[in-house]
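Please see the structure below; I have some questions.
What you see is the complex with one protein chain gone and the rest in place.
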């Protein structure tokens, strides 16, 4: 005699869970709930992840119906959440909760410096920001020696410029790798990251200015049988 | 016009170029001659004093240049040819004679598939 009544169905595990969730929903429908915006965020398994975890081909429609009930159950006030419900929701949760991940914050050090790292193409830049009067030293050199093009100088300090902080901070930076464009834009990212440590509310304006997002474009690799990444050899007769 | 060793040169002509126009006088020899008479490398024929011009003519007349220098080269070739050496024959037929590579033929097309 099978343990579960759904042993001979196509999706025994899912059916069991679904029925259980429906029962729980019926049982605890009257418990007070929180507004969805106040519920702590949980990383639910997606349909594919769920299929993979139980090894059954769950239909998308069924899973959607089930997960809606699960989310409804999760809204129960945490103080009144029965153990039974917690156990019942467990199969639908991912092993880790990505929403608890927080980026490690680098604090301002004892000298008042904040540190940021930026990358672009194959350049890496590290920048330290101190409150000051707008002096910039890059690899120990002043701005005009570090970047010959005015355009590069402008793009390197774009984060400070767009937020009107150019004369409020001193920058000391180390840049390496790549060419001048890459270095300048890596520096823009590094300076923006360091600026956020000093003034966290500037994150959104800096993101709009395009200084936070790492530009993913890099040189495409060369492929065998090609002259360059995509160029084919010229056709030769015989 | 300034005359050196019977050849006339324009006043704007560089002294260095004028000296090197003689067969058998190269950059080394011309630089040495000019240093001897303290003529700077960018000097032009018009700017050097007449005294130096005559001194240059006298200097050049004592050197093996022009026909003397040509004759030496021709004699050397003639000697090789008379002995019927490879170098002599090759020079006669305008073939490579001093170890230089023969003229390349057109390159074989490389097939894209091995």
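Per-chain residue numbering starts at 1, and chain names A and B are given in the order in which the chains are listed.
The rule is simple: a residue touches a chain if its C-beta (ideal position, glycine included) is under 8 Å from a C-beta of that chain, and two chains touch if they have at least 3 such contacts.
In the analysis below, contacts and distances are computed from a predicted model.
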item	value
Listed names "Anaphase-promoting complex subunit 11", "Small ribosomal subunit protein mS29", "Splicing factor subunit" or "Charged multivesicular body protein 6", with the criterion being the UniProt name of the chain not displayed	"Small ribosomal subunit protein mS29"
Which displayed chains the unshown chain touches	A, B
Selected residue (touches chain absent from view) among A:41, A:77 or A:208	A:208
Given B:31, B:53, B:69 or B:90, the one touching the chain that is not displayed	B:31
Contact partner of the left-out chain, one of A:77, A:151 or A:231	A:151
Sites on chain B contacted by the missing partner chain, in the whole complex	12, 31-32, 34-38, 40-43, 47
Residues of chain A in contact with the chain not shown	120, 133-136, 142-146, 150-151, 153-155, 157-158, 161-162, 164, 166-167, 181, 185, 188, 208-211, 215
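Methods note: only the chains that are shown with their structure count from here on.
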item	value
Interchain centroid distance [CA atoms averaged], chain A/chain B, Å	74
